[in-house]
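Removed: one protein chain of the complex. Kept in place: all other protein chains.
To keep things simple, chains are lettered A and B as they appear, and every chain counts its residues starting from 1.
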Amino acid sequence: MAAPHTLPALAEPGTVGAGPAEPSDRRGTRFAAPGRILGYAVLVVAAAGLLLPFFWMVSSSLKTDNAVFSIPVTWFPDSPQWANYVEIWRISDMLVWLKNTVFLSVVVTALQLFTGSFAAYGFAKARFPGRNLLFLVYIGTIAVPWQAYMIPQFIMMSEVGLTNTPWAVIALQAFSAFGVFLMRQYYMTIPDELCEAARVDGLSEYGIYFRIMLPLSVPALASLALLTFVTTWNDYLGPLIYLRDPDLWTIQLGLKSFVSEYSAEHALIMTGSVLSVVPIAVVFLLGQKYFVQGVATSGLKG
Amino acid sequence: MSTTTVGGPRNTAADRTKRWYRARRSLQGVSFVLPNFLGFGLLTLGPVVALFYISFTNWNVFGKAKWIGLDNFTRLLGDASFHRALLNTLYYSAFHIPLTLALSLGLALLLNRKLRGVQFFRTAAFFPYVTSIVAIAIAWNLLFSRDAGPINQILGLFGVDDPPGWTASSTWAMPAVIIVGVWREMGYYMLLFLAGLQTVPPELHEAARIDGANAWQRFRNVTLPCLRPTTFFVTVMLTIGSFKVFDLILVMTNGGPGQSTLVLSQYIYQKGLVENRFGYASAISVVLFALCMLVTVVQFAVNRRRNA
Partner (left out) sequence: MRHRHPQWTAIAAAVTALTLTACGSGEPADTGGPVTLTMSAWSMKTTPEFQKLAESFQAQHPDVKIQFKEYDATNYDTQLTADLAAGSGPDLYILKNLKNFITYQGGEQLLDVSDVASGLGDKVNGIGNYKVDGVTYAVPYRQDSWYLYYNKDLFAAAGVTPPDETWTWAEYEKASADLTAGLKAAGSPAKAAYQHTWQSTVQGLALAQTKGADLGSGDYGYLAPYYKRALEQQQAGSQVDYGTATTNTLQYQAQFGTQQAAMMLMGSWYVATLIAQQKKGEAQAFQWGFAPAPQPDAGTKDKPITFGDPTGVGVNAAIDENKVAAAKKFLTFAAGEGAATALAGIGITPATLTDPVVQAYFGVQGMPADELSRFTFTTHDTRAENPVSAQTAPLQNILLETHSAIMSGSTPVDEALTKAGERARSEVLESK
């Protein structure tokens, strides 16, 4: 794409000369040596605090069942039960659950990204009567607790035969108002002048969306993708209500039913919980790179 | 600007073109929203509208819903448990919203840098949101344990003789839940802020620096204004999320001890799914909805005024 427009409206006149020859965010972040050490110390302590409960999970997953809850808390098991990580695959259907969850999460994320960002463009940059009211309706539905209307919804879904299929969960999550709202807010930060200029250049609205907005909104799309993925991955109530057949269970549903089946096997339950987090951690680490390639670096290279 | 390019000398034909142009743009706008709206309208809006209807009935899942007018709502006026849940929800929100907002923004600013290991720290910050909420509840409850819990042991080192009972105390259960709520969600909102920070043009920072602005002034005058749409989004989501807080409380305290952490969503769950009084539960939902919308509309107005 060869759109020659940078962000002139935002850049103040005198600054253009200074130019971003040196990435300014790097300069801005440099700690002075003692400050750097202190900064890292703070970060390390904060990270330890943030991860402490997760550490407890890992440590419990290596204990025997009756040793998980004890007074006082043991943080380091005497003889780690690595066998738990083998046992879990044997006695549960983790593989099936993982497969189902990956499928759901990927499909939901893809649909949410597309329909959400597409609709968001309509709300942010297009003009049609009732636009703001409709947008408020979208936000309004976020404000209604799902547990209050899930039964009417369930009855509706079962009328069309969608219950007990993965499509029910996909349909529920793929069109959520959250994605529309997130993307709309992001598009609001992109100056209208850019769109106007593109229109003058003869680009259609769809062209603007595909060739300007999408490339510019990579960081927002990345965060929407991550959050949707995690939400779907960790969703419990949706699958609980809609999926009966054990072959369709997701990881959360499987683990919870595992909790009620093997209510005394706490170590294994924690093993399962630890394993369920690993894929998300991987996705998160991979998704990171899209946060630095923002507008400044990837958007308008021309 | 586009109007000037399209609009020529004023005559009826031009007017018609203009109208046609406008209609086409409207149609195009609608076409953007339509794919999402089809799913949204059918799957979410429909049942939500049904919920509003149900709130005026005595529906109990089975059998017919009888229209009872405003009965559910008048009952709410005298329902002490509902009042308690409402107050608790406001208590939770009053602390959870500002704390999460400040901490998630702080984290995002701190981690929007080229530090060594920044990916690890971002992951660490996001991890609480990812970790199974049941495991979180169990682990935090252990940490909060009055006699043997690490938190009170640390407080003891600082000379606190009579440490709080946290989740086992009706006074301290709410602060405990707020702490865990902030801890869990700040990574989530950090992620949104991180995405938002990518839109702040580095040229502006550069310019401000050349003008001699210090870090705080640059934050106030460059970062914050550019971040406004994101901040607005986060504030609205955070507000609604706080008013609707549910699963965290359910697994951490189940509303207890007594009713000290009973919140609206949980009360809705109790009345609806536990007691099958969906008419009444729907009425509470409508109140919760109205509350969220009130705050959201105020936020909209404030946001618009700031933008203007």
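The definition used in the following text is that contacts are C-beta pairs under 8 Å (C-beta built on N, C-alpha and C of every residue); 3 or more make two chains touch, one makes a residue touch a chain.
Please read these numbers as outputs of a predicted model, since none were measured by experiment.
With respect to the full assembly, the chain omitted from this view is in touch with A, B. Residue-wise, the contact with the chain that is not shown comes from B:Val274, picked out of B:Ile154, B:Val274 or B:Leu294.
Here one chain is not drawn; of B:Ser55, B:Ser93, B:Thr131 or B:Ser145, the residue touching it is B:Ser145.
The chain not displayed touches chain A at residues 64-66, 69-71, 73, 150-152, 154-155, 158-159, 163, 240-241, 244, 246, 253, 256-257, 259-264, 266.
Interface residues of chain B with the unshown chain, by the touch rule above, are 50, 54, 59-65, 75, 78-81, 138, 141-142, 144-149, 165-171, 254-260, 262, 270, 273-276.
The criterion applied here is as follows: only the chains that are shown with their structure count from here on.
Centroids of chain A and chain B (each the mean of its C-alpha atoms) stand 15 Å apart. Residues of chain A that touch chain B in their complex: 7, 10-12, 14-16, 18-20, 23-26, 28-29, 39, 43, 46-47, 50-54, 56-57, 71-73, 114-116, 118-119, 121-123, 126-129, 131, 134, 136-145, 147-153, 156, 171-172, 174-178, 180-182, 185-186, 188-190, 193, 196, 199-200, 204-206, 209, 219-220, 222-223, 226-227, 230, 234, 236, 252, 255-256, 259, 270, 273, 276-277, 280-281, 284-285, 288, 291-292, 294-296.
Here chain B touches chain A in the complex through residues 1-2, 5, 22, 25-40, 43-48, 50-51, 54, 61, 110, 112-115, 119-136, 139-140, 142-143, 145, 148-150, 183, 187-188, 191-192, 194-199, 201-207, 209-210, 226, 229-230, 232-233, 236-237, 240, 243-244, 246-247, 264-265, 268-269, 272-273, 278, 281-282, 284-285, 288-289, 292-293, 296-297, 300, going by the rule given at the top.
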